[in-house]
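One chain of protein is taken out of this complex; the other chains stay put.
Letters A, B and C mark the chains as written, and numbering starts fresh at 1 in each.
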Amino acid sequence: MDSKKDKYPKVIPIDVNGNISIAKLVEEFKSSGVFGPGRIAKAVDIYSKMIEEESTIFLGLAGALVPGGMRNIITDMINKNMVHVIVTTGANVTHDIIEAVGGKHVRQVKYSSDQELREKAIDRIYDAFVADESFMKLEDHIQPIYSKIFEDNKEENNVLAISTIDLMREIGSQLEDSSSFVKAAFDKKVPIFVPAFGDSILGLQLWLFSQFNRVLIDDMGDLGEIQKIANDSSKAGAFFLGGGVPKNYIFQSLLMSSKTFSSAIQITMDRVETGGLSGASLSEAISWGKVDSESKMVTVVSDITIALPLIYAGTLAKRS
Amino acid sequence: MDSKKDKYPKVIPIDVNGNISIAKLVEEFKSSGVFGPGRIAKAVDIYSKMIEEESTIFLGLAGALVPGGMRNIITDMINKNMVHVIVTTGANVTHDIIEAVGGKHVRQVKYSSDQELREKAIDRIYDAFVADESFMKLEDHIQPIYSKIFEDNKEENNVLAISTIDLMREIGSQLEDSSSFVKAAFDKKVPIFVPAFGDSILGLQLWLFSQFNRVLIDDMGDLGEIQKIANDSSKAGAFFLGGGVPKNYIFQSLLMSSKTFSSAIQITMDRVETGGLSGASLSEAISWGKVDSESKMVTVVSDITIALPLIYAGTLAKRS
Amino acid sequence: MDSKKDKYPKVIPIDVNGNISIAKLVEEFKSSGVFGPGRIAKAVDIYSKMIEEESTIFLGLAGALVPGGMRNIITDMINKNMVHVIVTTGANVTHDIIEAVGGKHVRQVKYSSDQELREKAIDRIYDAFVADESFMKLEDHIQPIYSKIFEDNKEENNVLAISTIDLMREIGSQLEDSSSFVKAAFDKKVPIFVPAFGDSILGLQLWLFSQFNRVLIDDMGDLGEIQKIANDSSKAGAFFLGGGVPKNYIFQSLLMSSKTFSSAIQITMDRVETGGLSGASLSEAISWGKVDSESKMVTVVSDITIALPLIYAGTLAKRS
Partner (left out) sequence: MDSKKDKYPKVIPIDVNGNISIAKLVEEFKSSGVFGPGRIAKAVDIYSKMIEEESTIFLGLAGALVPGGMRNIITDMINKNMVHVIVTTGANVTHDIIEAVGGKHVRQVKYSSDQELREKAIDRIYDAFVADESFMKLEDHIQPIYSKIFEDNKEENNVLAISTIDLMREIGSQLEDSSSFVKAAFDKKVPIFVPAFGDSILGLQLWLFSQFNRVLIDDMGDLGEIQKIANDSSKAGAFFLGGGVPKNYIFQSLLMSSKTFSSAIQITMDRVETGGLSGASLSEAISWGKVDSESKMVTVVSDITIALPLIYAGTLAKRS
């Protein structure tokens, strides 16, 4: 018998029953320690460590997270000081604000074809749905907000030049829905960067507004600010829900610096073999100097909407 | 306002904290109702209904489930009468028996290359590992069992012709590990079909044995038996962990009958677009008469080792 | 015998030999007509029809297309008037310009760890690589170009407010590499939209420049322009290489209009089940009014770098 082999921990089979807590489930995942469960448990450890070490935590939001039911968790993460910077697609803030102004995402819509949905003015996001009237509500509420922002912030030449973090802060200040993560971010002074702001319904609404008032996005202001935050961090942690622009934007915030992210978690179903950044391994990021070989890192290959509740609840349990 | 639209249920954002039970989590998944969480909740409902309606439940086992930590859950499912027929790859029974005879699956093995592992006589299954010595233990234990089975069951002409369900039953009767699903299946009279028995270490061990004693597999006996069980069921339910041979073998058990499976759950990461059966939609199975349009069906796109504990625990919770 | 059944075309097995042309291969794919080959053949038909009908063709570029060897095909598509509008991530233009200014993407770099690559100043993109010195070359060339653009286009108040299409046009005008798609786009008056311009090395370089000269991106100008082009098209066709921001940005260009895209092709490995837009079916886009039920559409599930050369060459063959 090779005594060295005995030192390797066993894969302890996962035991569950209907009464155990998520916290206990995540412990079981950790004792099992391999495949998906092992990675979820590792994500909990890394996220807990990020918080314990007072890292500045950058959260990347891609995909249909709000229609997928992740809104409250994101808001909770902000309210519990478990995230300090958000970088998101325009879609995620659009869907958050839709709910904040009385619109909604629904399910169990029966349809025989997408054409039928079109005729009913219901838009489909896989098996979630949003009615056109929810977008109309968004328009009704956001245009006055844009007006107010314009009046309050325009420069002498009647031009509004605004960074997306300022824009999101101003919008957040006007919302009253305590479940909104845009509002929570305003309340907790968490900046929300939207690097492709124009690429969203919210962006199209701003374009509508801009037909009568000159509006420019201060992308360079955003870029300066995120680099400053990252550089000023004693430690920086990255938590990527999906890939896309948010993942790249967060990682590039330290690209012009000699610092790296101390820890990184990504949840994604994208594949590594196509060479795209969304599915790229976190190890690859070492070669770019975005993380380093000492960084704590894990990729969870899962539907985000399944893995995030587990990782978040498991992390809460460890902290309490 | 379209009143018809109001009747659609909202996607209720998932709320979690560190203390909630898995049962509560699955309720949250159900209230959210879309994407992966919606499908996990639906799987819980369908599995609960299968049990409530006293369906004969066929469990298909593919992939590296035992190295992935799923052994206890499978054993539990058998012991709690939540599965009545098992169809599996040879690998899953091989790995179960390895643990039953004192072998083990380990993790956290550091290695710089697979060549290094080869030199250390450690076999890798993604990030789980099994030492060659565990396979030697299997050999030490299984050969005497094969001898006993041969002596007890051989025909007059000194030939053993045995179905895989009889073979697994005989092996199960010789095991003492209460965590073994092969033993639990023996105890609870759950037949285990291994349609490609030869395609496994257990099969290679039987081949070794067969060098001195003629052994034939009675595949036709197996085929007759599974069709009889399926046909005699008042209701039949299918629960597929992965695809492969087990999925096809379970579904084909009613192919020569006018009956269909009343319900079906599959957990898989395989894709639908390649045309292979493993990733095929359950809806496609309607065209074949394996299920029908009234059958309750759901596909959960997930790492099995993440989704199964949730579905199983959620189902236990509903029953208690 | 059901005579109706006889009218269905057979799946004709694909025949190949070493001498047949891609054109013939695509014909074989069409006669086979199912799975991936059927979809590639359909993409060729749709792309050919787009061109024949004089559609305005919008090309979306996501993923690591230039490191993946797709640069010449994109440039060719522009030069042959087979694409009229480009929407891209910042990475794709960055990598194109790197090559245009003498940098390069390499392969077959041996490495034992990403840390070793970091020490060698080589950045990895799956199995392609780019040396830090290529990024330095980019910096050396792009800063003077930015200066020139600033001087030529700044407003009275010494502020440069520029849309990304103007920015890309100005950059393209300064390049001399006939293989560059940014240059080809300038030559052929094909606008290049970069909705998340800041999210790239090119964006970081502009930020560097902006430390001394105020620069604002006119995102609203871009948004107005792409909507105008889309609305003014007699027919609009979309060709998506990957998803992400480019897919959404192209599709939303007709969202405020009653027009739809007449045809759409997407090549992607992203999955539909996560609900994200990148993997969303084109059929889903009907519910949003981005395409309609008469639109010609196909999704090719493949590594883009395998499928695009086939689709492009097949389309060329049909036209000649």
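By definition in this document, contacts are C-beta pairs under 8 Å (C-beta built on N, C-alpha and C of every residue); 3 or more make two chains touch, one makes a residue touch a chain.
Everything numeric in this text was worked out from a predicted model, so none of it was measured.
**Q** Name every shown chain in contact with the chain that has been left out of the document.
**A** A, B, C
**Q** Of the residues B:63, B:172 or B:191, I need the one that contacts the missing chain.
**A** Answer from the full complex: B:63 touches the omitted chain.
**Q** Just one of B:74, B:206, B:265 or B:311 touches the chain that is missing; which is it?
**A** Answering carefully, the residue with contact to the hidden chain is B:206.
**Q** Which residue among B:182, B:265 or B:280 touches the omitted chain?
**A** The one listed residue touching the chain not shown is B:280.
**Q** If you put the missing chain back, which residues of chain C would it touch?
**A** On the chain C side, contact with the omitted chain comes from 1-2, 5, 8-23, 25, 28-29, 32-38, 40, 64, 66-73, 76, 104-109, 121-122, 126-129, 131, 133, 179, 301-303, 305-307, 309-310, 312-320.
**Q** Residues on chain A that touch the omitted chain in the whole complex?
**A** 34-36, 112, 271, 273-275, 301
**Q** Could I get the residues of chain B that touch the absent chain, sorted low to high?
**A** Touch with the absent chain occurs at residues 62-64, 67-68, 89, 91, 113-115, 117-118, 122-128, 157, 161, 195-201, 203-204, 206-208, 210-211, 215-220, 222-224, 227, 242, 244-245, 248-249, 252, 255-256, 269-278, 280, 283-289, 292-293, 303-305.
Note that only the chains that are shown with their structure count from here on.
**Q** Based on mean C-alpha positions, which chain is nearest the centroid of every protein C-alpha shown?
**A** A
**Q** Pick same or different for copies chain B and chain C, depending on whether their interface residues overlap by over half.
**A** same
**Q** Give, as an integer number of Å, the spacing between the C-alpha centres of chain B and chain A.
**A** 35
**Q** Would you kindly tell me how far, in whole Å, the mean C-alpha position of chain C lies from that of chain A?
**A** 25
**Q** I'd like to verify one number: the distance from the centre of chain B to the centre of chain C, where each centre is the average of its C-alpha atoms, in whole angstrom.
**A** 43
**Q** Specify, in ascending order, the residues of chain C that touch 2 or more different other chains.
**A** 271, 273-275
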